[in-house]
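Just one protein chain is left out here, and the rest sit where they should.
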């Protein structure tokens, strides 16, 4: 299978944007329960801006990630803006300037992005945030690639792990983000950021699978 | 039949107060439709204050009317306070200081009260106010007394006329009071003040009938 | 009904206790429900008295203080205060130069203030004059009806006449000025929702989710007509057009524009409304020189707004800018 090219990466962003738009009301409803009812609007605004900027996208993955990160930082605001923004901004240098990314580099870049999220937001696994979806997803990705699976298969595994991580946020009493203000009352609700993060991983799986199929 | 004594006049006020209390929510609901939703509370506050003052009531009708009028002016506020207050204040001098009132004097006093209401509020018949209940009531009272009926019977006729006048306010487009702000939209709603005024006349009929019966 | 209160019957009384505790610069006569300046009566100054039903806060007590009113009487919620209160307040603020009653045009307020003036004339030798404020264009201006309501104009009248009173002007000069400001003002309001009068405990009227009331007053009463929910742009037209049709606002020093929130409408929306209103005024060649945006004359928890426009001459502008120190309006001191 070919490396991940910028076409695929763009498709990833488009699929993610479409998926956020589709789940906008759900994300907002989840945020209304334990936050301030804006996560759907925030992510949708940001990903629309990202997609609007794609026409002018420069050729290499690092530039694409940087532009995506900067657009998210500029247009989202709230907690998710700096976090998703940082994720993409940190992916850029991890590509080493390659024109297309082999599976390991792609995984390394994602890992660097997650580390950026953790550095920015200081959340550990189990605190009811997007980290709870991203961490098991990247662990699953590494494990699958390590055991020789294709990137498409590995991303499918990552997406399943992200979904599981997302589902796992429900019983947690939040310690980070707005949901932490609710104390015990935050338990029993699925985290909106973990939900959008699972969509992000699922979008990567979809985009790469399509590249494989094409 | 005996003249109307202060006991009966006090009973009139008590019956009216009880009747206002009973119809408080109805009066307020009527006022909510074409006014500001306070007529029941206003009249109830005022008549409670009147009844509370009755223990200390001086002996003659003029003093009773004056005290009632002043209490209403002091405690009701809004449009109905000065109007009902003036009604009773103007009844006082019309009694000529009598210790009890013969039917003609009682009717004359009521007429003086109505004239006070009209002088204060400048409403004519047909403008959708309490005047639309009081005017036909006093006309009917005079007519019945003129044709030799007892005061009890005459007040029953007056009460029926007041009810009719009250009902007649429904189709009217208001020209006075808060309902006038609604323009054409005031049509189709019964006037709250005409409704309480009809209760006032009915209370007089009840009180005098009880004196007759006693 | 969900409100911050103990017993609806004590709401006004307990709230006035809070006003007294929060504002050492004010005095409260609890028996008569009068809020007045701690330094009243100001010797040689005409005393300015207003007031009305409660539920319009900051109006009325929020406008008592140097440069504005000397006292207000507080009635029950949406119910005019009674003559005794006004007579007592008139005595408290009579500094020897007479007292001006600034009366919001509602049948109840007018009758109670009339009776108060009669009582004051009988009991004291305080000279009293009254000016009735009636600026609401939703209602036809007619001699045969209760006439137009007093709504937003009161802010301009009370502020401007308050400043002039501090200069030591005479009672009749101030009454003339009050009439001039009132005559220069027109207002029109709308409601998105009804309010809930505490003693009633449920909304005064039901308004479907897709309808609004145009031409409301300030007592939670229904408006002149009910129309489908519209954009801020269209609502601005529904409010501004009848105001401009009723009076010429060009010339002079420009206009004072007051965008009043009815209670539950965020300033975020009021400023957006002002943006629409200012554009309409632009188009009509009318120049705003002063603005006030926020909840100043409310109807409890009603959502909606009221637009009030006053044509300023140079004297009115100068007096508007003069120092004022009340809890509702304050600058220059």
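Residue numbering begins at 1 within each chain, and the chains themselves are lettered A, B and C in the order written.
As a convention for this text, contacts are C-beta pairs under 8 Å (C-beta built on N, C-alpha and C of every residue); 3 or more make two chains touch, one makes a residue touch a chain.
Remember, it's a predicted structure, so these values are computed and weren't measured experimentally.
Novice: Just list which of the chains on display the missing one touches.
Specialist: Touched by the chain not displayed, across the whole complex: A, C.
Novice: Taking the full complex into account, find the residue in A:45, A:66, A:111 or A:156 that is in contact with the omitted chain.
Specialist: With A:45, A:66, A:111 or A:156 as choices, the missing chain is touched by A:45.
Novice: Using the touch definition up top, pick the residue from C:270, C:286 or C:319 that touches the left-out chain.
Specialist: Missing-chain contact among the listed residues: C:270.
Novice: Sort through C:73, C:128, C:146 or C:278 and give me the one touching the missing partner chain.
Specialist: The one listed residue touching the chain not shown is C:278.
Novice: Going by the contact rule already stated, which one of C:58, C:95 or C:252 would touch the omitted chain in the full complex?
Specialist: C:58
Novice: Considering the whole complex rather than only what is displayed, give the residues of subunit C touching the chain that is not shown.
Specialist: Within subunit C, the residues touching the omitted chain are 1-6, 11-12, 14-19, 21-23, 54-55, 57-58, 62, 77, 192-193, 209, 212, 229, 231-233, 235, 263-275, 278, 288, 291, 293-295, 298, 300-301, 303-305, 325, 327, 330-333.
Novice: Which residues does subunit A use to touch the chain missing from this display?
Specialist: 28, 32-38, 41-42, 45, 73-83, 120-121, 175-178, 180-183, 185
Note that only the chains that are shown with their structure count from here on.
Novice: Between subunit A and subunit B, what's the gap in Å when you average each chain's C-alpha atoms?
Specialist: Subunit A and subunit B have C-alpha centres separated by 75 Å.
Novice: How many angstrom between the C-alpha centroids of subunit C and subunit A?
Specialist: 54
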